[in-house]
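Here we show just some of the chains, and they stay where they sit in the whole.
Residue numbering begins at 1 within each chain, and the chains themselves are lettered A, B and C in the order written.
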Amino acid sequence: MKFAIQINEGPFTHQAADTAYQFTKAALENGHEIFRVFFYHDGVNNGTMYGVPPIDDRNVSAIWSELAEKYDLDLVVCVAAAQRRGIMDEDESKRHGKGAANIAPKFRISGLGQLIEAGIEADRLLVFGD
Amino acid sequence: MSETKKFVYMNRKAPYGTVYALESLEVVLIGAAFEQEVQLVFVDDGVYQLTKNQSTDGIGMKNFSKTYSALGDYDVNQIYIDEQSLKDRGLTMDDLQELTYEDEDDDWAEKSSMKLVNREQLAELIGNADVLLNF
Amino acid sequence: MSTLHTVNKSPFERSSLDTCLSVVSNDSTVLLIEDGVAGALQNTTASSSITDAMGNGVKFAVLGEDLGARGLSADRVMDGISVVDYAGFVQLAADHDNVQSWL
């Protein structure tokens, strides 16, 4: 079965991103397909590569990057939500004259249409949030 | 895209206290271009999103309440308001802005987009959805 | 000592106003802000517990700027709840001995 995942909250403060990660991992390990993971609202903050959590805790951004690497996941960060909150790729960072990109590996920035498309193409869309 | 799906947006949070109402509306507007069936449900504190006379000058935030009245132009005209949620909050339909659309099958007559529903009807709306968007 | 209690969440969504009212003393004030202002309106499911607390001498206030943002006019507010602005919020914080935020 083909799942799409929407994540509305950032790392650490709410469990949403963790639960979505565990769901996604379990779905993949059980032979399902993940059409796309879409990060919206504060969820875009999962896409920062600047986080340095304590070494005895999980690094939410990093485990998403690793899972994406392993299963070739499509991790999409909403551009409008990301701009409000300061998540940038190379292009956005140059366009707005900011210091550098801070987007984590395997994440990409794109529009809200990617969420609607995920709803259309996937068999089930699941939303994780506060 | 192979088929038309029914997208149901569940709006359950008040505006301004959190950003969910505003960013949900942004999804609805983008989603309207995809020619899917779209239904908006306002339940629980979501009913406050549609109150008349919102004025945000005092809190320094952008007032996006006018945007709802543009939904009809985007062919988003199935808007459901939970009756119980209004009642619990001391509100009536008179407290909400009137959302309308022009019916192209009826000589572009202006019609209301809003329908008051009870919990049984709300259950049906959820049950019949292909995609449920929650914020 | 007297306490200023702030409640920023809708009483229809969260239990924070309930807990607040269970510990508020009669020399204290409850200020409704942000989504909490919804509780200040007349004829809601929260009205009776606010009326009861008023009967025990608790004072109530609501932030006018937050009412206005949500399209709720001051004449819909329950009798006995005073409408204040941000300067009034500051004054309330100064006039009480401490501030408890029911987050």
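Please note the rule applied: contacts are C-beta pairs under 8 Å (C-beta built on N, C-alpha and C of every residue); 3 or more make two chains touch, one makes a residue touch a chain.
What you see is a predicted model, and the numbers here were worked out from it, not measured in a lab.
Trainee: What stoichiometry, expressed in the displayed chain labels, describes the complete complex in this file?
Mentor: A x2, B x2, C x2
FYI, only the chains that are shown with their structure count from here on.
Trainee: Treating touching as the only link between chains, describe the layout with one word: line, ring, star, complete or other.
Mentor: line
Trainee: Suppose every chain is reduced to the average of its Cα atoms; which one is closest to the average of all protein Cα atoms?
Mentor: B
Trainee: Please work out the Cα centroid separation of chain A and chain B, and write it as a whole number of Å.
Mentor: The separation of the two C-alpha centroids amounts to 27 Å.
Trainee: Would you kindly tell me how far, in whole Å, the mean C-alpha position of chain C lies from that of chain A?
Mentor: Here chain A and chain C have centroids separated by 38 Å.
Trainee: Would you please write down the residue numbers of chain A that are in contact with two or more other chains?
Mentor: Correct list: empty.
Trainee: Spell out, as numbers or ranges, the residues of chain C touching 2 or more other chains.
Mentor: Not one residue in chain C touches at least two other chains.
Trainee: Considering only the defined contacts, which chain B positions touch chain C in the complex?
Mentor: Chain B residues touching chain C: 14-18, 44-45, 48, 51-59, 61, 63, 65, 85, 88-91, 95.
Trainee: Give every residue of chain B touching chain A within the complex, in rising order.
Mentor: Residues in contact with chain A: 1, 3, 5, 7, 19-20, 23, 26-27, 30-31, 33-34, 36, 130-135.
Trainee: Show me the residue ranges of chain A that touch chain B in the complex, using the header's touch definition.
Mentor: Checking each residue of chain A against chain B gives 6, 8, 40-41, 80-81, 111-113, 115-117, 119-121, 125, 127, 129.
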